[in-house]
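Here the complex is missing a single protein chain, while all its other protein chains stay put.
Moving on, here comes chain A:
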Amino acid sequence: MSPSTPQPPEVLLLRPLLPSFDAALSGKFRFVKTWESPLPLHDYLAQRAASIRVLLCSSLQPVPPDVIDRLPALKLIVGSSVGLDHIDLAACRRLGIAVTNAGSVFTDDTADYAVGLLIDVLRHISASDRYVRQGFWPLMGDYPFSSKLSGKRVGIVGLGSIGSAIAKRLEAFGCPILYHSRTMKQSVSYKYFANVCDLASESDILIISCALTDETFHIIDKKVMLALGKHGVIINVGRGPLIDEKELVKCLMQGEIGGAGLDVFENEPVVPEELFKMDNVVLSGHSAVLTPESFHDLLELITANLEAFFSNKPLASPVAL
């Protein structure tokens, strides 16, 4: 490379990328990989701080606030997820740091998974699959009755891109859609509830697809679960801490709610073991978006955001802070 050829721009990484992402992006950007240095993180950052303008955040691990503080030239954090509760957005706002997220690349897969979990919980797909594989069908006869989905009232908590995609799918099953959001959406005809408890009391199913913030922490608490009732089903594809997990487990054990489909938990990858014996619960390890298609789209989006930033063009998926 001749001395006059510009170096690829630097991008800070706190943790390794997926190998395929690293391979695709390394040609265009120079990754500064903090874990490859023998220096403690803070010393390493002190050395490189002046030139670091972009941080690529590849996981859901929290970005420590003191990392942001030690990078005076930081102007952009590129996230790899839709939810940004692991990034100190208030600090970014204060310091004029832009943040991009995964935009709508995960919308379809998350919505599909929410509906898949819901049908599974109501119709006992995983539970009766276990029943068949254990050889019980010839021995013990038919599986007990389950619950119909079509026509049931679906209450969506958080009618953003993902919540809307879930609503669109379930409308085709004849499900009336109700919702709670920070503000009422003028362009939708679904019934709006300013209060989540009221939403729960008029719903047969609650689907949680809102962002995790200080306000929405434990938004699904014991009161909401009791309002949903003994036949109610909760599906969570948002963030674990949106639900009071200890109360959820208690309500399930005591039959205060009918069932749950959970892709996220308060302390991942720890899942309350009381749930392992339940047939009215379906569990997955934060895998709603794990498809090659969405990862391909994510890579394209991350690349677009980085290229836009370094060529002074508008970002592809900026988040309002």
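Everything that follows uses one rule, which is that a residue touches a chain if its C-beta (ideal position, glycine included) is under 8 Å from a C-beta of that chain, and two chains touch if they have at least 3 such contacts; residues count from 1.
Going forward, contacts and distances are computed from a predicted model.
From the set "rRNA biogenesis protein RRP36", "Serine palmitoyltransferase small subunit B", "Hydroxyphenylpyruvate reductase-like" or "ER membrane protein complex subunit 6", the protein name that UniProt assigns to the chain left out of the figure is "Hydroxyphenylpyruvate reductase-like". When you scan A:A91, A:I125 or A:L321 for touch with the missing chain, the hit is A:I125. Contact with the chain not shown here comes from a single listed residue; of A:V271, A:A304 or A:L321, that residue is A:V271. Along chain A, the points of touch with the absent chain fall at residues 108-109, 111-113, 115-117, 119-120, 122-126, 128-133, 137-138, 141-143, 145-151, 168-174, 268-271, 276, 282-287, 290-295.
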